[in-house]
Structure formats: structure tokens, C-alpha cells
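Note that one protein chain is taken out, while the other chains of the complex remain in position.
Entry: subunit A
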């Protein structure tokens, strides 16, 4: 209990070195350089770059999240690898339809020169955030993981698998949708599975995509073609779980044929690049986001169906709200881990999370359906939206993460905390 050991203790310990965990560490350390922030990640440090290289997934980053990445100094490193989404088309079709009428097109920009979204490779983003966080003084400990923790009156005692003990003022769980820390904290979740799997892969095509993102609502689930740099696109292809497994594990030739049936021929000949990966789809929302000296962040608080490409954006909104709450509390001299501080974060995020979870759930149920009346209703709805410019602006604003619902954290407005 001497001054030296006390000085070595982090103020904030974050479990999980993904984009949300590292993003939060960076946002906090940049705004409050006197706070000591430490990340504990289960993956070995050298493999972070390798994992980045292997991770075939790319994520849609809304304009608001991009503003935050810019404010945090990470965007310059990401931008050369990112593809602006210049417009979006939505079709509603049966797989066998040769021509797919476009019911809805979103064009354009949030503000002059600012597209409403970008496609960013996950690995590039992880590396950019990590290098900025290291420069901001964030300590990375890997490979290690939290094995147990006990919240006390002034600190939370965190035992690591390596046998070491840390005593931060706050423990943040950014350890994913099956968060172990959430279970250890005794926080229950509301969750259900869709029986669907998202097949994710990268496709190289003959002709340029011109920055157009396409979402086909097929009876088995949404099929999204999202533009990457060069003549490449990222596919998010939802299928019933057993069908998806057959496609992923089966013959490449069969996969190619099934892919072409859905992808269509407007971009010319196509070729799968890299592995085919499968992600079971479900919706999981934690009943509480906080406990004394404990907070859930990102997927640990909520895993949603990726139908609207909002999973990562939702996580980055948590990052912005949590960082702002903690930094403001710190600047008032408040105890970072106290429940009244953490409750502010929970109140800020919970409404948005439930709204997004419910919206994507309804969208999925509505569109993963082949009955004629349902199709007629939704097509009518989509074409009405398409003809109403104000409603479209609203949808674009929401997709860009700049919607009017609730107070927008400062980082998402592109401002410093």
C-alpha cells in the first residue's frame, strides 16, 4: 500500500482489444491525459496485426462515426483503405427474379463532400486505433484476460489469468457479444436467435461498383453488396443456418453458382477472394449496462442483427457517450466508477440501443418473408419513401448516425470532448 504501487494502478481497465475497447481507451486518454488507461486482450500482441490481416470483414462506418475517428486522429491512416458509399439501392426480389426493380435509392452526401458512409476493413481500423492509443499512453497487456473481479468501495479488484491483480476505479467490459464479464457481473440479457447465419466474404468483380451499395431483400434474408476499394465488394449474405453451413463448408463451385444467382451480373464476372466465413445472427441486449465500478460497452451490451449495418456504429456511439460521461465526471473531480456517474451513460445509451434493436428486428422479420401480401405492403412502403425527399433525408440522417434522436455525443459531431 505504498505510493509507488498505488501509482502503477490504472484508473480504468478495459477488457477487450477490439475497435470499441481500443476506441474508448483512445477517446478517454486523448481528452484526459492524466487518466491511466489499460487494455487487457486475450489475443497475443503480435497477432493483432495478423488478425487484422486475416479478418476479411469490413464494416460500414456512418458519417458520425467517421467524424469521431477523424477527431481521434485515426482517420488519416484509415482513409486510403476506405471506400466511400456514394449511394445505396434497395431491391425486393425473389432469388429467381432476373430483373430486380429498384424500390429505393439513397444518393449523396450528409454535407458537401461528406458521404453518408464508408466501408472500412476491420483490420485497418483496429491497427489505426491501436497505434493512436499507444501514442496517447494507453497500456496494452496481452495475452491475458480477466478471470474474476470484485467491486469494492473505492476500487474494483481485478484478477487476471496471469495471476496478477489490478485495482482500477472502473472496469469496462468490451469482450464481445458473449461477454464473460457480463456473466460474472450477474447481468442478465434479453436475447433470441434468428436461425440465420450471415455469410461474409469478399468478391472481386469485373466492372466498377461506382461506390454504390446494394441491398437485395431476398426471402432467405438480406443480401448486401458493399463497395470496397478497387473492383471489390464485401458481401453480407444472410441464409437459414443449415443452408449457410452447407454453402460455407461445401464445394467452391456450388458456392460460386449460388452466389451468382443472387449477386446478378451487373458487375460482370465475379470471383470469391479469401475465405467464406459464417456468423450466426441473433439479438442480445443486456438488461443493465452498468454496475458499481463496471460498465458494458459495444457488443457486450448489445449484439444486433447486421441488417442495417449498424452493429459497429452502435458500438462506436457507446464509445463516444461513455468517454464523454467519464471525462466530464473526471473534470468535475467525481469518482469515475461510482454508480451515479455510470447511470448517466446508461440513460444516454439505453433508449437508442432498444430503438435500433427493435427496428432491425422488425426490418428482418418483414423482409425475410416471401408471402405475397407482405411483399406488396413493404414494396408500397419503400416506393413511397423513395418519392418523399424529406423522409429520405431523414433515413439518410439516421443511416449516417446523425439522426435527431437524443443528444449526440460531441465526438460524433466531430468535436473534442
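As a convention for this text, a contact is a pair of C-beta atoms (placed from the backbone, for glycine too) under 8 Å apart; a residue touches a chain by one contact, two chains touch by 3 or more; residues count from 1.
FYI, contacts and distances are computed from a predicted model.
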Message: Suppose you had to identify the omitted chain by its UniProt name; would it be "Putative ABC transport system permease protein", "Acyl-CoA dehydrogenase", "Ubiquinone biosynthesis O-methyltransferase" or "Sulfur-oxidizing protein SoxY"?
response: "Ubiquinone biosynthesis O-methyltransferase"
Task: For the chain that's not shown, point to the residue among A:135, A:190 or A:334 touching it.
output: A:334
- prompt: Pick from A:32, A:88 or A:259: which residue touches the chain that isn't shown?
  reply: A:32
Message: Counting contacts across the full complex, list the positions on subunit A that touch the omitted chain.
response: 1, 6, 32-34, 152-155, 169, 329-335, 338-340, 343
